[in-house]
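Right, one structure below, let's go through it.
What you see is the complex with one protein chain gone and the rest in place.
Think of it as A and B in the order they're written, each chain with its own count starting at 1.
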Amino acid sequence: MPYRLLKFALSKKHPEPPFFQQPEQLKSSYDAVIIGGGGHGLAAAYYLAKEHGITNVAVLERGYLGGGNTGRNTTIIRSNYLTPEGVAFYDASVKIWENLSQELDLNLFYSNRGHFTLAHTESAMRTMRWRAEVNKHHGVNSEVVGPYDVKRAVPEIDLSCGGHAPILGALYHAPGSVARHDAVAWGYGRAASNMGVEIFQNTEVTGLDIQNGRIVGVQTSRGNIKTGKVLSAVAGFTPRITQMAGFRTPIVIHPLQACVTEPMKPWLDTILVSGSLHVYVSQSSRGELVMGASLDPYEIHSTRSTLDFVEGLSSHILDMFPFLSGIKVVRQWAGMADMTPDFAPVMGKTPVEGFYLDAGWGTWGFKATPISGKAMAATLANDKPHELIHAFRLSRFAEFELTGEKGAAAVGH
Amino acid sequence: MRLPQQPGEWIKRGSRVTFSFEGKTYSAIEGDTVTSALWAAGEKILGRSFKYHRPRGILSLANHDINVMMENGTDINMRADVLPVTEGMALKAVNTGGGVARDYYSVLGWLAPFLPVGFYYKVFHNPKVLFPFWERVIRRMAGLGVMNPKAPRAVSSKANLHCDVLVVGAGPAGLSAALTAARQGARVILTDENAQLGGTLSYDHAGSGEALTLLEKLNAEVAAQPNIQVHLSSYAAGWYTDNFVPLVGPQGMSKVRAGKVIVAGGAFEQPAVFRNNDLPGVMLGSAAQRLIHRYAVKPFQRAVVLAGNDQAYRVAQDLIAAGVELAAIVDLRLDGKGSALGDTSVYSGYCIEEAIGGACVEGVRICPWDGQGNADLSRAIFISCDGVALSVGWAPAAALLYQAGSKMRFDDAIQQFVPEHLPPGVFAAGRINGIYGLQECLADGERAANEALGVTPSPQPSLPVREGASHPWPIVEHPKAKNFLDFDEDLQLKDFANAAQESFDNIELMKRFTTVGMGPSQGKHSNMNAIRVLARLRGEPIAKVGSTTARPFFHPVPLGHLAGRTFHPERHTPLHGWHEAHGASFTTLGVWQRPAYYGRDKAAAIAAEASAVRSAAGMIDVGTLGKFEVRGPQAGEFLERFYTGHFLRQRVGSTRYALLLDESGVIVDDGVVARFAEDFYYVTASTSNAAAVYREMTRRLQTWGLDATIVNLTGSYGALNIAGPKSAEILRGLMPIDLATLANGGAIENEVAGLAARIINVRFVAELAYEIHAPAQAIKHIWQALFEAGHAIGIKPFGTDTQRLLRLEMGHFIVGHDTDGLTQPLEVGLNWALANDKTFYIGQRSLQIQARKPLAKRLVGFALEAGAHPLPEECCLVIRDGNIAGRITSIAHSPTLDKVIGLAYVMPQDAAPGSCFSIRGQDGIEVSAKVVAMPFLELTS
Partner (left out) sequence: MKLLNCPINGLRPVDEFAYGGELRAQPDPQTCTDEEWADYVFHRNGAPGLKQECWYHVPSGTWFIAERNTTTDSVERTYLWGEA
């Protein structure tokens, strides 16, 4: 019984404290500076404080908290990736997610729904088998299922998909879940702030001070800071920051669009992704269908929407669910996805000493929020990459050691 | 109650329509909307609010709120305010417990003190095990209509339209703009979301005879202009790059590409905020005017008008003219007009502190106030009434302007956002610009059109101050709350202070925490007041607080309209008809249709087809392959750089293996290059990569600047492969030359069955096989001729499933099946194909770097030890010492060998023939496999 609600009724004044302190001024120096006040940056701040006792930290956010991709994604959480290092990494994230609402004492609406990656061709079925076998090997609950298993979970679906791309089966991933994306940033932000981390919104980083290959300070729109450790976790703005830092990465920015329908009473209890139809859908607890599709095909540093995105998506959704033709799309938006050539992130140290990078999150970043925060905090605190992120090092490209995730991340977040 | 005929009314009195709502039957007049018909019939409780299930009636009657949302079992979330009544409609309100009249969920209203803004973030997660239960409760309570999985798919068509000027909004400014542009020869599209043209001329100004005469005149002029295309009941859903604007109407979507866009969409009237401002009977002044002038419905018996601007007095006059008893005008302005209106008392410097009533408004308590939200209760006056008309302010319908990248500024004088900077090609006119006077709007429309056409415009009228001003603070505090800002989301005034207290005190965080503007109306009636409240909470001017991003769509758009009619193209080879006639079972490869096998029983068909190829001959249609002619003095040089092998010194009349890598050294495709002349090569590529290979070829040709041309014959040529020990015998009879000249990978341009063709000796599926390429019409005859010639020998057509088995027996890998997005040639044993003595080929330099590292895996052929076990599937893993060491890429039972064979990646130390390795089947059971040298076929000898 939510006894907490009683205090709302019984207090005359609204009894809730602020989520985070908003200091007026930047200090002149901090032990660590985190660029980016989204889920990843705030999670890193939280783990820095909680697990490493580093609390003299400033989080700098150019806009509002969680206003980047954290507030724009379609909230899917899963660990059914193709590579052993990917599975291990995302599974570690899922394990944290499962108790995160309790750990942060904020209801993140972490809802276990199950996740189907639909296969419409034999080639896709083979990839599902590959992912299932790798997942099972690592103790992650995924399996290849047949079309009737899909139908049992989603009785409303048209298995023939309009007749031209019948569903042959799917990769079923029982741990697949959704969560309330904004709340994750708020929860980590509040917990970090309570431990002394200072969060500054509307504060843009304008330059980095580097001397002899080592970071010594950060220039911002509200003043300059001295620091020896900087973490950049800014997703779509990464190339601007790495340009300031003076090193190159493979990251290019493409918009990733999404849209949402009017709310309806609940009917879709699971998460569906179709690689062939390039579409994915889940139903939020508000009752809206949250839908997305493929990445925009060319580089733009903008969150503009296009009509052809939502036209194509609508056509494919109606192939799966023809009865939805009267349901209305309310709103469409986009985020800026920082893409890498191997669909895996770039995490760890960089050519600049004391400057750490959490980037290359493309279309797969939200689910990694907890583990990336934890891993980057450890990396920054110890000046050594966390064991789970070795495969994601920036130098892997120079070493021709790309990760093999191309099959898993294509569409489906 | 229905009024006598109103000039300019939209209803057609001769024609009656019957419909039902919540099980009760009503009679409407054609032209009524569902809401106007119900209000005329005296129904006031038309819906229930989302969170507290409070009774709701009309607010805007303009689709700026969702107070009245209905479903009929097939369609859900229907906007009754603007939905025309049709005969036989059977509607009920969405999201009620037991009907709109007695919604048992309204008990949540009593629980409101326990459920402040954001409460759901604070509870339901402890204990963890109970969250799924609470989530189910929340999901059931949330959501509006109930989806019907049996609803038929409604198919609508899309139109693509072009014009010089698109005018959005057909009120006075829009009509004027459209006419101005059209008269100067522009092709104009004029669109309005209403069922008729006129905008405010059909509600705000409709009480004046002059205005109605003007409307008739404008309507006639528009009709007389052949180059104005009118779209009614159509809203501009959004603005997209390069003036691309979809218009959504009841039948479907028209996508307009406009040279210029003039946004004359007007403004949304805004509610005042006071306790119980959502009681049925409390509505916007413009809603009351719409009821009177468009639908001839008497809004109330006895009304109070809440005035925050001068327009309120027009509303008052309209009410009086409609026979409504006007009990009082309550003027929020401290320096208000003060003069009486006939018998009606005018209370200047007063506010409505509370609307009072059970299910509908029965009266209001008014008090003098300080203009800042604080009422002096000691001097409260109760006025009985059954209706309140709110006329306190407006917010511009500027979503399209925001999407186009406009900058808006807040004008303190009229208390409205107005455009400050518009991007090229986009213009604004009328109320959006803060211009409310009728004549001024007409002039502003003319100005905008002239600007759009590049004609020197008359200067923009300066913003007159009193007409159309919005009240800066139409908001009254109340300790018992229930003073609503956002009617969609049931958000009260205190929710904003609470949110700010919890740190959600900038415009975006406030929106996301409170959900203001996130309901189906997307803030049309709530964003402006939310901005005012936030500005005051922050102690900042409104200009500094800003506004949230206006995203498409202006009104929600049905998925069916967005999808339109879906087309699923299929690509057929020239032989498709023959395959169909011979019982082919087709598979889809991209958009191509290819026979997988012939017959019904897949296993039997494959066995028979394979047997034919191994013992006699078989034929497969490979017309889907990429086919390119590369000609020119530097054709050879081009191929030398593009592929990994030697082509400059390739003998005319021979073939070479063509392996294509990307710049990082990863295998992209493979095929065959035949050289037919010094300066003429013929290249094949795999079906799925054909387009990509051609694209890359043409790009490289550009960047290398070589003297060569590439012709893509993929679609215009067909091809077939005839394979098996008797294939030469069959082909010999149809060719004039000695086949011996084609031995060992020879290639020639010659004739088959009297038709010009290109013949290549290849060894993909069998030791002896020939591939024949010819123009699409010719290949049909050649296929038929070969089939007839081979009939006596037992030739059979075979499909891709059989082909996959046959090539496996030959030990050949398939790109994209046995290789993936990271496979490089050394892992597949293709060292022989890498001509590293060349100065350059694509991927060479990257392979040099990778060759220095130990190989991680190696593709090998394997056979399964004898034993009964289910066949492991492709992509099952190779396990070594409990770790993943590789995977199977191909596996099949070979009837020829009577063994299970396959290809797999194993660790290099296990790659030698004779080594054993372990495969974990999909059931978790490990089976043992042995590495075999390829081709497997030699196993039999």
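One rule holds for everything that comes next: contacts are C-beta pairs under 8 Å (C-beta built on N, C-alpha and C of every residue); 3 or more make two chains touch, one makes a residue touch a chain.
Only a predicted model underlies this, so the values are computations on that prediction, with no experimental measurement involved.
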item	value
Option from A:249, A:285 or A:379 whose C-beta touches the chain left out	A:249
Identified contact with the non-displayed chain, of B:664, B:761, B:824 or B:894	B:664
Contact residue for the chain not shown (choose from A:164, A:240 or A:278)	A:240
Where the missing chain touches chain B, by residue	240-242, 244, 663-664, 694-695, 698-699, 702-703, 705, 712, 839-840, 844-846, 849
Where the missing chain touches chain A, by residue	238-240, 242-243, 248-253, 297-302, 304, 306-308, 338, 341, 397-400
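The rule we apply is simple: only the chains that are shown with their structure count from here on.
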item	value
CA centroid of chain A to CA centroid of chain B, Å	21
Parts of chain B lying in touch with chain A, wherever the complex brings them together	74-77, 95, 113-116, 119-126, 128, 131-132, 134-135, 138-140, 142-155, 238, 240-241, 244, 246, 255, 403, 494, 497-498, 501-504, 506, 508-509, 512-513, 520, 522, 549, 551-553, 556-560, 562-564, 566, 568, 587-588, 664-665, 816-817, 820-822, 846, 849-850, 853, 873-877, 879, 884, 887, 920, 922, 924
Touch list for chain A against partner chain B, complex	2, 4-6, 8-9, 14, 16-20, 22, 63-67, 71, 84, 99, 101-102, 105-112, 121-123, 126-127, 129-130, 132-134, 136-137, 144, 155-156, 162-165, 180, 182-183, 186, 201-202, 261-267, 285-287, 304-307, 310-311, 313-315, 317-319, 322-333, 342, 400, 402, 404, 406-407
